[in-house]
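As you look at this complex, bear in mind that one protein chain is not there, while each of the others sits in place.
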Amino acid sequence: MAQRVVRPKTNLGPGFWPVTAFIAVLSIVMSYLVITSPWPIGLIPAGAPADATDNLFKFLGVVAAWIFNIVVIYTVYFGIVFARPKNAPPSTIGVQIHDAPILEFWWTAIPTILVVILAIYSVKIWADIQNTQGDVLTLEAIGYQFGFQYRYPKLTQPVNELHLLVNTPTTIHVTSRDVIHGFWIPELRIKADMVPGLINTLRVTPTVPGKYRIVCSEFCGIAHGVMHADVIVDTQQNFQKWFSAQGGAQGAATGSGGGGAAGGTAIAISAGKAQDGAKLFGQKCSACHSTGPFDQKLVGPGLGKIFNDPAHPKLVNNTAPTPQDVAAIIHDGFQGDIGTMPNAQVNGLSNPDIANLVAYLVSLSKK
Amino acid sequence: MAVAAAAHGEHHDGHDDIIYRETRDMRLMGFVLFLVSDVVLFSSYIFAYIYLRDSVPVWPPNVGGHQLPRLDTAFAAFNSVVLFGSGVTMHYALENWKHANRGRFNLFMLLTIVLGLGFLGGQAYEYAHAQIGGWSGNIFGASFFTLTGMHGGHVFVGVCFLIALWIQTSRGVYTQDKYFGLTAGTLYWHFVDVIWVVLFFLFYLW
Partner (left out) sequence: MATLAPGVPTGPYHAVLDHIHPEPTSFIRKYIFSIDAKVIGIQYMITGGIFFIIAGLLAEVIRTQLLSPNGAIVSAATYNSIYSMHGSAMVWFVVIPLLTGAFGNFVMPMQIGARDVAFPWLNLVAFWIFPVAGVILFSSFLLGAPDAGWTEYPPISLQGPPGTNLWCVAVFLVGISSTMTGINFLVTIFKMRAPGMTFTRMPLFVWAQFATTPLLFIATTALGAALAALFMERVFGVPFYNPALGGSPILWQHMFWFYSHPAVYIMIIPGFGIISEVLPTFARKPIFGYKMIAFSSVAIALLSFSVWAHHMFTSGMVPWLQLPFMIITMVIAIPTGIKIFSWMATLWGGSINWKTPALYATGFLITFTYGGLTGFFLAAVPADYHEHGTYFVVAHFHYVLYGGSIMSMFAGIYYWWPKMTGKMYNETLGQIQFWLTFIGFNATFTPMHWLGLLGMPRRVPNYDPQYTFWNQFASISSYVMAIGTVLFFYILLDSLRRGKPAGPNPWGARTLEWMISSPPPYYNYKKIPAVLAAPYDFGNPLPYLGLDAAPGATEATPTSVSHPVPSH
């Protein structure tokens, strides 16, 4: 009969299992606290995507608590329990073990699985944020040294205070007039760098009315530390009140982000000079637009026949655009499928400039 | 290195050969790693060029309302042939050295240096005649003059390196079997050629 080989159980150390139990209990308690504790006042999640992001924070917090406890508590435990006893000679050596393949397999496999789960969950939350609705209200935020300005549709002048409408999917296009700034609303957990020459896009749906903060999160100069502003999430009523006070019409803020009747803009189109417009076109527009037919696209469509090209889609209310419509588009900017045309403020175009450009485009269409 | 050998008195030639070979192998490895880091230097600016070029809708880019012209491909192609020719002559120079043909070696070294200087002259001509707005005018000039300028700087250093090596050969520093400096010089020269292939493609063909 073959001899049964009895492998002696490895003595993991005095009190190993109680310590392990302690780690488990502590981690469970910490996980519970992570999942159920609310943020302190001043950082409530005030809408989408803050709630999704907070779920990710909780998930990460739970995993981190377990790993931290395992590493720290076992390390301290090993350090205490395996210290060379006072009466043992200095020549005493430890257990001469080089590896333990099964243990190493598991402590590679389990973290790998955890990483995969965390990655998948992070991708899911990332996708949630990418798919956050927007566009019911669209506005622009422009950073400068050292403040923020906002352009709303149908408002001719930029405003200095950000108002958002509760429960409204909102798109915020951010850019900068000078250096890189950071547009961060902690309560909404959104952030995008405001980079000159680029437009970055954020989408939020605030759900809790109130006043929150915007903090500049990218060093921008001497007053970076005080570059804060307020963002007010308004109810429908308050938003309308504020919007009208800025000169906007009822209900005019929400809706598509560009086009529409120029209404209220003081652009004297008839005074435009085509020759000056031609020069401006070369400086400001030709990087993205050619003067060919509509489908001769650079970044944006060709503008040579914008008023009477039978091939191009109707841009405004299903009819061909009028010079006033084009003036409004240049003034307000335009959200196209390939990209966003910055508005006149960002492009540095005054109202007389717009008039000249329109006159030029009209002259092109007549050729 | 020879002190201990002298102190010991008797020494096999074979041992010195082993020492030489090992030292040469270490130096070769070090030199190749240096060339690798030089490739990274060029690659960084090549990345910058591609990135900047991709960020504008047309190339050459519009500056001040009109589009910049393309560079003169024909002339650059001719200048490239000059440079590649110098790579060929450098190869033959080293081959002839290894086969102890001093005369031929000298001829091909001279040709290499002359062709290298010729290339530099061609670049000077190109710089004087390029209509792309100068080094600091726009991103075309920035990327073109920076990259080709760095390359030209490397060619210039290479010419100086080759001249120094040539002087060393006339002083008997290298033998038919021990010529690491010449190997390094040849490698460097070929490296400069390979970089130019990439730059020529990026600025003149693309």
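Per-chain numbering from 1; labels A and B assigned in written order.
Definition applied: contacts are C-beta pairs under 8 Å (C-beta built on N, C-alpha and C of every residue); 3 or more make two chains touch, one makes a residue touch a chain.
Everything numeric here is computed off the predicted structure, so don't read it as measured data.
Chemist: Touch as defined at the start, partner being the missing chain; which of A:Phe57, A:Tyr144 or A:Trp242 qualifies?
Modeler: A:Phe57
Chemist: Among A:Trp17, A:Tyr32 or A:Phe82, which residue is in touch with the absent chain?
Modeler: The single option touching the absent chain is A:Phe82.
Chemist: Touching the left-out chain: which of A:Ile28, A:Val136, A:Val179 or A:Val362?
Modeler: A:Val179
Chemist: Spell out, residue by residue, where the missing chain touches chain B.
Modeler: Residues in contact with the chain left out: 1, 3-5, 15, 18-19, 22-23, 25-27, 29-30, 33-34, 36-38, 40-41, 43-45, 47-48, 51-52, 55-56, 61, 63, 135-139, 141-142, 145-146.
Chemist: List the chain A residues touching the unshown chain?
Modeler: 12-13, 40, 42-43, 49, 52-53, 56-57, 60, 63-64, 67-68, 71-72, 74-75, 78-79, 82-84, 88, 90-100, 103-104, 107-108, 111-112, 115, 118-119, 122-123, 125-126, 128-130, 178-180, 182, 184, 186, 189-193, 195-200, 213, 215-226, 228
As a convention for this text, only the chains that are shown with their structure count from here on.
Chemist: Where the CA atoms of chain A average out and where those of chain B average out, how many Å apart are those spots?
Modeler: For chain A versus chain B, the centre distance works out to 46 Å.
Chemist: For chain A, which residues are in contact with chain B within the complex?
Modeler: Residues of chain A touching chain B: 279, 282-283, 286-288, 298-299.
Chemist: Touching chain A in the complex: which residues of chain B?
Modeler: Residues of chain B touching chain A: 56-58, 62, 64-66.
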